[in-house]
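Heads up, one of the protein chains got dropped from this complex, but the rest are sitting where they should.
As written, the chains take the letters A, B and C, and residue 1 is the first residue of each chain.
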Amino acid sequence: MSKTRLNVGVIGTGMIGKVHAENIAFRVPEVNLRSIADVNQQAVLDLAEQLHVSKALTDYHEILADPSIDAVAICSSTDTHAQIICDAARAGKHIFCEKPISYDLQKIDAALAIVNGTGVKLQIGFNRRFDPNFTRVRKAIVDGVIGEPHLIHIISRDPEPPTPEYCKTSGGIFMDMTIHDFDMARYLVGKEVVEIYAGGGVRIDPEIGKVGDLDTVLMMLKFEDGTLGTIDNSEKATYGYDQRVEVFGSKGAIHINNNYPNAAIISDGTSIRHDLPLYFFIERYANSYIAEVRAFAQAVLLEKPTLVSGLDGRVPVVMGLAARKSIDENRPVKLSEVDIARR
Amino acid sequence: MSKTRLNVGVIGTGMIGKVHAENIAFRVPEVNLRSIADVNQQAVLDLAEQLHVSKALTDYHEILADPSIDAVAICSSTDTHAQIICDAARAGKHIFCEKPISYDLQKIDAALAIVNGTGVKLQIGFNRRFDPNFTRVRKAIVDGVIGEPHLIHIISRDPEPPTPEYCKTSGGIFMDMTIHDFDMARYLVGKEVVEIYAGGGVRIDPEIGKVGDLDTVLMMLKFEDGTLGTIDNSEKATYGYDQRVEVFGSKGAIHINNNYPNAAIISDGTSIRHDLPLYFFIERYANSYIAEVRAFAQAVLLEKPTLVSGLDGRVPVVMGLAARKSIDENRPVKLSEVDIARR
Amino acid sequence: MSKTRLNVGVIGTGMIGKVHAENIAFRVPEVNLRSIADVNQQAVLDLAEQLHVSKALTDYHEILADPSIDAVAICSSTDTHAQIICDAARAGKHIFCEKPISYDLQKIDAALAIVNGTGVKLQIGFNRRFDPNFTRVRKAIVDGVIGEPHLIHIISRDPEPPTPEYCKTSGGIFMDMTIHDFDMARYLVGKEVVEIYAGGGVRIDPEIGKVGDLDTVLMMLKFEDGTLGTIDNSEKATYGYDQRVEVFGSKGAIHINNNYPNAAIISDGTSIRHDLPLYFFIERYANSYIAEVRAFAQAVLLEKPTLVSGLDGRVPVVMGLAARKSIDENRPVKLSEVDIARR
Partner (left out) sequence: MSKTRLNVGVIGTGMIGKVHAENIAFRVPEVNLRSIADVNQQAVLDLAEQLHVSKALTDYHEILADPSIDAVAICSSTDTHAQIICDAARAGKHIFCEKPISYDLQKIDAALAIVNGTGVKLQIGFNRRFDPNFTRVRKAIVDGVIGEPHLIHIISRDPEPPTPEYCKTSGGIFMDMTIHDFDMARYLVGKEVVEIYAGGGVRIDPEIGKVGDLDTVLMMLKFEDGTLGTIDNSEKATYGYDQRVEVFGSKGAIHINNNYPNAAIISDGTSIRHDLPLYFFIERYANSYIAEVRAFAQAVLLEKPTLVSGLDGRVPVVMGLAARKSIDENRPVKLSEVDIARR
């Protein structure tokens, strides 16, 4: 691409849309924020004023119709992702899309087929791949520092559960929360998962159970190379956002601790302590949201593959389907059982 | 009991028998080491000289026949435990017995029945229950500091795998190594496990696989109250003996780190580092071996229940049988499926 | 002030000038970068292009003459600071000035007198006051968490010594490096230092000694309230930038560790380790450079006092003079001995 800066439109200005819009406006040198769109007119007008963006729209098609736009960031509700991907690809816009692409594998496959046909670039918003802790783990594995991976443990706990209302449309804990951990499992080990056994329950909020969701889940993963792993999710850790992984291999192990707002330790007559970790994903992953958009812009500008492909967006959805089936049938479920492409 | 000190005989002077004999001889004020027995005459003579013990025997029945003996510590090979328990109980001797009681539930049940009938005290050698790290975790749970447990993770990795020869008679990794972790799972959570799903492989030494054993295993446990847990075992951690647990609950979490030979941190041009953890169980649990024998002696002297009962010795064997069955059939296995008492 | 954004000119585009210019250009919403000036024409043109600034000047007086400019950031060489402060104050520009104001107390006092006369705001670049670690320590003291301070230790070590050439004009280690620690001592304890005893030597680079400077110094401070403290400076820590403090008080203590590029811990057959700390002040204090400029802009916009006053810039210079005199005479030196205002 002969440009040095991408013109970007942001579609959807909810919580995560605001994060991306602000970063695109202020913190990523390779991009310009040109327009934003949201079905909620007041929200989009307010944000446009705050970010000094001139085009505030309610219909994302206007962004796609604008020839000055190079790329879009899709941050709308999950049920709209697949359609907007198709529309954007047909309009020749490069696409950054929040996870998950869809809860429906057929819709995912249809969208990816169109993307592949048009040749636009697509990057899925698995921001943890751009976090220094997780990249350090991946680097240790790639460098062979810990040898061949044997075991991996992922702990991912939220400080507060979602509302039962939210759970109704979130796709459930596996699609909404665990999906990041499914991505991490594949990314860190560098191998595909072939089987999942999941257990879970409603330990935090009975209302979440009433809408058919779980708030506490534990999974065991088998990878294609024999590596075994676990994912531990709780929707309420009283001490805050808990994001750790450990990979154990033939030559050693690497694990990461949480990130804290400061490195202070207080000692008094009761304990030796530090403050609680950074509160939630907005604070904890602030820099990775910037880094992923920079990486996307650089991939487009330098005509290189994006670092999180459409397939990377698809596989965790398959994993989520397998995990749910495992819960329902209380048995290990192979990914091939739920993947329409393999049936 | 009107005495202030127990006269003890040690049966079996292999590695763990030596540990107990030395502790009984030198470090536990409540006991006297009176006699030791081992089928290997030279070994028992050498140890007797080193510990200043006058009675060095090759036949444990002589210890049982000695009216001055109050209690025995059974440290012989696992296949002899059940029989010696029966013999000792009939001889009216209180019994401290190394784990596991047997690999055979019928033999365990027979031995426990005799113990119950005679009224002698029996304590199983689950020494980790006497380690300050694990007792601190248990205390946090009992005190309600972390609320109701939701999730537990046990990591237990050895610095070196056993020889394939050893594996032939050890009962396999679940009976030999995981059995301590099964005990910890029950002890820490304070609830019974009802179902186990196990995965595993041979990742370290193919010879271990040839004798039908595994060297790397991962388990998912379901407890009666809905708590979920994992146990992670590797027989070779290059960085040494790795003994950690984490319990997560409704009010918080507690985890333990490894113990180190010193609290020094070295910084230079390559890293910020500390030395490797205490090497293996002999070093890591040195004090817990003393503490468990003291606790046993105090239970006998003060006529209180022992802190690790015969049932506590039996349940982990059931868990080991379930784990093995789970591996063989690749499905979650209920403990009730393998427990003869519940069939 | 009725504006919502300050127009700022940056004077001096050396290493720290570039940091401020970039932050003002891209990362501080409350400011616009309007113009930059440096005696090195090529340097200023290059930076202007990189930051998309239209006015690249070689004479700072042009910035001062520009009526659209609200404030200046003085980042030129130390020997020019006092004069530019005077000029800027007379031009009615608010002033952010890098430390130290001058090595000469008379020049400092003259500059501060003019600033006071004109009523412009002045903030000195003691950026550590805006770092979350140091602010956490200060908060603990203000909140009374550690009670009344008794003892404070400041460790501040650089990864690489300056060149001997640099040392000739830097004002020496006390003025160039320790000056930040002098500021921290006053800021954290919240009391003035009354006496300093300094020791030091040339342990790293004999060439530094040849130009009359020291590369390793240790000081003992007495505060007005009886609190005692130390400052430890080395110009070469092989493991990188080492920035720690500890304050001990009647109710407890607080200390801070270094900041690291990630929270990963690697275990293998040699050690349990993490990577080296963030390399040097540019990396370590990146966010505090942003925060101090925001705070300056907010002070101007909201017409509040700046958080680092002219006096805060002056006292550490007095401390540096006392430390040097203590080295020369090997005795504790009272600040009143070297402070012209108190003679």
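The definition used in the following text is that a contact is a pair of C-beta atoms (placed from the backbone, for glycine too) under 8 Å apart; a residue touches a chain by one contact, two chains touch by 3 or more.
Everything numeric in this text was worked out from a predicted model, so none of it was measured.
**Student:** Kindly state which of the options C:174, C:187, C:248 or C:289 is in contact with the chain not pictured.
**Tutor:** Per the contact definition at the top, the residue touching the missing chain is C:248.
**Student:** Give the residue, chosen from A:67, A:119 or A:269, that touches the chain omitted from the document.
**Tutor:** A:269
**Student:** One chain is left out of this view; which of C:55, C:153 or C:191 touches it in the full complex?
**Tutor:** Missing-chain contact among the listed residues: C:153.
**Student:** Considering the complete complex, identify which of B:102, B:118 or B:133 is in touch with the unshown chain.
**Tutor:** B:133
**Student:** For the chain that got dropped from the picture, name the residues of chain B it touches.
**Tutor:** 26-27, 29, 132-133, 135-137, 140, 145-146, 251-259, 261-269, 275
**Student:** Would you write out the residues of chain C that touch the absent chain, in ascending order?
**Tutor:** Missing-chain contacts on chain C: residues 147-148, 150-151, 153, 155, 157, 197, 199-201, 203-204, 216, 218, 220, 222, 226, 228-230, 232, 234, 236-239, 242, 248, 250-253, 330-332.
**Student:** Considering the whole complex, not just the chains shown, which residues of chain A touch the missing one?
**Tutor:** Considering the whole complex, chain A reaches the absent chain at 237-239, 242, 266-277.
Note that in this section only the chains that are shown with their structure count from here on.
**Student:** Using Cα averages as centroids, what's the distance between chain A and chain C in whole Å?
**Tutor:** 40
**Student:** Go ahead and note the Å separation of the Cα centroids belonging to chain A and chain B.
**Tutor:** 43
**Student:** What residues in chain A touch two or more of the other chains?
**Tutor:** Answer for chain A, listing residues that touch two or more other chains: 251-253.
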